[in-house]
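Only one protein chain is missing from this complex, and each of the others stays in its spot.
And now, chain A:
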Amino acid sequence: MSSDGDNDDFVYDDEYEYDDGFDQDEEADEIDSTSEPDVYDALSPAIEEAPQKKPYDVTWKVKTLQEIIDMQNKEIKKIQSVLEVPPSSAAVLLRHYAWNSEKLQEQFWNDPATALQEAGLSPPSSPTTSTQPLPSGPFECPVCCMDYDAASLEKNTYAMGCGHRFCKDCWTEYLTGKIKAEGESGNIQCMEDGCSRIVREEVIDEMVAADVFKKYHNLLNAAFVADSPNLRWCPHPDCQYIIECNQAPTRMLDQLVPTVECKCGNELCFGCGHPASHRPVLCRVVKMWEKKCADDSETANWLQANTKECGKCNSTIEKNGGCNHMTCKKCKWEFCWVCMGPWSEHGTSWYQCNRFDEKSGVDARDTQAKSRASLDRYLHYFNRWANHEHSAKLDAEFYKKTEKKMEQMQNSGNLSWIEVQFAKQAVDVVIKARITLKWSYCMAFYLKRNNMTELFEDNQRDLERAVENLGYLLEQNIIDTDSIAKLRSDITNQAAYVQKRHDILMDDTLKGYLERRWEFAIPT
């Protein structure tokens, strides 16, 4: 018997008001950085505005790692001259304030000493190394307990501005561990208990091996990208590019699905880092869906086939043997497995339930039916989503099959290479449409039932049908030259139609966010 009672996690609450927090509709059309004089501008004053196709599209730039390093250096240089601090201090300060230079300057001018202190730095005049005189006698490193005589102190030990002295071997061991094992970079602190002095770049450079220092810099760059809301690493394997986009800050993600394309040729979502387009579904809805699927999908099918819910507490119950007299482990409700009615009404009629029409049994089945219906509803959308997901995995095979057919057409139909490209183009269209369809089922699962949703599902159905027809045409066998000509025109026409249906669904859905047309039944 298994019992989890978790089927009530989605309640379709009619009271829920979809509110994206935006009151001016005009704003939706001009979602560029001009209305945003904050950190998005600060690091990237020069984004070239590409001709915008649609109000829901964003512009972006693909950056190399070197450009990211340059961006940091430029910022560091700026802060260094404005605040009149050494470059490494400027870097530590910027990292502490997550590269928000406005906030840093505000805090710094307000109270320089505190700002430095909080970032883990000593007051402006203090150098990297301790100004306190070296201990005059022999020194025992408090970490490894090795003794150092006064003569070797300078060479073998080191203390930062805070004055906590340790031997260099321990520093090396400590810093290497922090960087390599713990992946720390910008906020490695002094070894002393409770001392929050930050170890600066030049100290780390001196203490650790070259490969560790390189890792340290990689981590710093990664932290910079993570701290910058307008930057994101391309998530595709082996891709080193970084995307810069100033039009998709988090607060816009309730009306935008910022799909961008990296120089590596792959698409990604700038909003959430999903390694492919998940248009037309919003990032947070995708996240919710993926979590739900990870939790539910594998078990949901089995639950549907093998279990019932307790009529009292809705716990899910598997009957794996024994008689029909069930006692719920969770709430101790005694009932009949066959009719779901209370066992007390069954008297002594063990093993045969003849009480099918008793009212209590009907009521119990009603409750169960409701809970079951919500599972059925989820599975309806999930299975369609998963079906397209599965098709996408067979893309390579689809292309291969089509290529074979294209060769065949060139040979038997006397068509040129150019003339058979229509087939490949049609496959491109099918694949793209299937991805959109896949996500449209996730969208539909969370949409409230209303007229807008009906229209959405009409568009979805039209696209589904069009794709199905095109898929069918692409599967056709080639018989003779005449049939090739007909097939070619059919496929070309149908592909154009799929493309059109696809654009209609996408355009209407994405515009719908800007117009605040979609109402979601999402637990807040």
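Basically, contacts are C-beta pairs under 8 Å (C-beta built on N, C-alpha and C of every residue); 3 or more make two chains touch, one makes a residue touch a chain; residues count from 1.
Basically, contacts and distances are computed from a predicted model.
K.L.:
Would you mind picking the UniProt name of the chain not drawn here, from "Ubiquitin-conjugating enzyme E2 W", "RecQ-mediated genome instability protein 1", "DNA topoisomerase 2-associated protein PAT1" or "S-adenosyl-L-methionine-dependent methyltransferase"?
P.N.:
So the chain that does not appear here would be "Ubiquitin-conjugating enzyme E2 W", according to UniProt.
K.L.:
Among A:57, A:169 or A:227, which one is in touch with the chain left out?
P.N.:
A:169
K.L.:
For the full complex, which residue in A:143, A:276 or A:452 touches the chain that was left out?
P.N.:
Per the contact definition at the top, the residue touching the missing chain is A:143.
K.L.:
Considering the whole complex, which of A:191, A:285 or A:375 touches the chain not shown?
P.N.:
Missing-chain contact among the listed residues: A:191.
K.L.:
Touching residues of chain A against the unshown chain: what are they?
P.N.:
142-146, 164, 166, 169-170, 173-174, 177, 191-195
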